[in-house]
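Every protein chain of the complex appears in place save one, which is left out.
Per-chain residue numbering starts at 1, and chain names A and B are given in the order in which the chains are listed.
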Amino acid sequence: MEDLSFHHQARSRAGGTRRMAIIGVVASGNLEVLAERVLPETECRLEIKTAAEGFGQVWDAVVADFVERYSPGGLKFSINDGGARPDTVSLRLAQAVRLMAEDEP
Amino acid sequence: MTLDKILTSLFPDGHDVKNDGGVLLGSGTLRSGARALVIGVADRTALGVDEAIRLSGTVLGSIRNGSGPILVIVDSDSQRMSKRDELLGLNEFLAHLAKSLIHADIQGRPTIGLLYGHSAAGAFLASALATRVLVGLPGADPAVMDLPSMSKVTKLPIEVLEEKAKSTPVFAPGLQNLVQLGAVHVTWDDKVSLADQLEKLLGNMGDARDRRDALGKERGGRMKAADIAERVRELAMQTR
Partner (left out) sequence: MSVTDLEKPSVEQARATSFYEASARARIRLLLDPASFVEFIGPEQREVSPHLKLFDLPEQFDDGIIVGRGSLAGSPVFIAAQEGRFMGGAFGEVHGAKLTGLLRAAKELKSIPVLILFDTGGVRLQEANAGELAIAEIMRAVIEARTAGVKVIGLIGGRSGCYGGGGLIAGCCSALAVSEQGRIAVSGPEVIETNRGVEEFDSRDRALVWRTMGGKHRRLIGGAELFADDTVQAFREAALELLETTAGFGIDTLNAEQSRLEDRLQRFGACRDAVEIWAAEGVADAASVPALPADQFIELADKVRRIARDAR
């Protein structure tokens, strides 16, 4: 297992009012993303525990692209990764932001 | 300890427990003069549909016509692994046996398991682990999962598993691990009369509650189970 951590400035606050959302499952080639609205509005953090070691640079690129595209300000993402491919990671992150954009149920 | 020695030491005033193809059925006279129902599995026999239905039938018959505690004496294999047993619904037969024992215990027929040999998996759940108090006798050798099978699934060499087992009781076979987790309440000394130890236990059974998670916490073997269960219970109780 390897722990990775990324901290970004986001252009703007992520939409919606939900405080928490979870998506995905920890399995081979899959991951779970827990999103929480706990940070100042222009900050974004990702804490990753991954079963696939040595992919820090790939994560760095995927995360930077995600922050650029979705501007998830105020959100902290905690990720348990079972060795997912970058496209799966991007998909789950996007799904998590979309869930957070809903109103509090 | 051998089965004969155990039965003789448990019931110096006599018993009529028969071993029929690994299925133990009968009763014994307690120190108090009362009778105890005895059921069980011997000779490391696998627990299949045919064995389970006889054991549950005997427990239910005793609920109808008997009284006193129920002893479940176990040296079994795991559940019988066969196409026939699964075809016939082994899960129902094993659950039915466990249900009968748990029901008896709740309804005032205290259940005591006596593990004197092996047991594993579904057979363990349906017999010894379905009692209120489980006693380990010297030589008891339970194994929820043996290390070779575990090695196959986890793809870790047995030596690595053995090394890991030194730091935690949570996965490796053995009586002491199950004591630490709270599954086995007490171990008895085979140099002392088992009848005396049984008499003492019967006088100290407490109420018909499952305290195994609390015991596991006290003994440092399962640090999470009791707290998690209690937290969920409390949250759920606010549903009213």
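Going forward, a contact is a pair of C-beta atoms (placed from the backbone, for glycine too) under 8 Å apart; a residue touches a chain by one contact, two chains touch by 3 or more.
Just so it is clear, the model here is predicted, and its values are computed rather than measured.
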**Q.** Shown chains that the omitted chain touches within the full complex
**A.** A, B
Q | Touch with the omitted chain, as defined above, among B:His15, B:Arg44 or B:His103 | A | B:His103
(Q) Can you say which of B:Gly22, B:Gly57 or B:Gly139 touches the chain missing from this structure? (A) B:Gly57
Q | Where the missing chain touches chain B, by residue | A | 49-50, 53, 56-57, 60, 63-64, 79, 81-96, 98-100, 102-103, 106-107, 121-122, 124-126, 129-130, 144-145, 149-150, 152-154, 156, 164, 167-172, 177-178, 181-183, 210, 212-213, 216, 222-237, 239-240
Q | Residues belonging to chain A that touch the chain removed from view | A | 1, 20, 22, 25-27, 30, 32, 34, 36, 49-51, 78, 80-82, 105
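Everything that follows uses one rule, which is that only the chains that are shown with their structure count from here on.
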Q. Using mean CA coordinates as chain centres, what's the chain A-chain B distance in Å?
A. 46
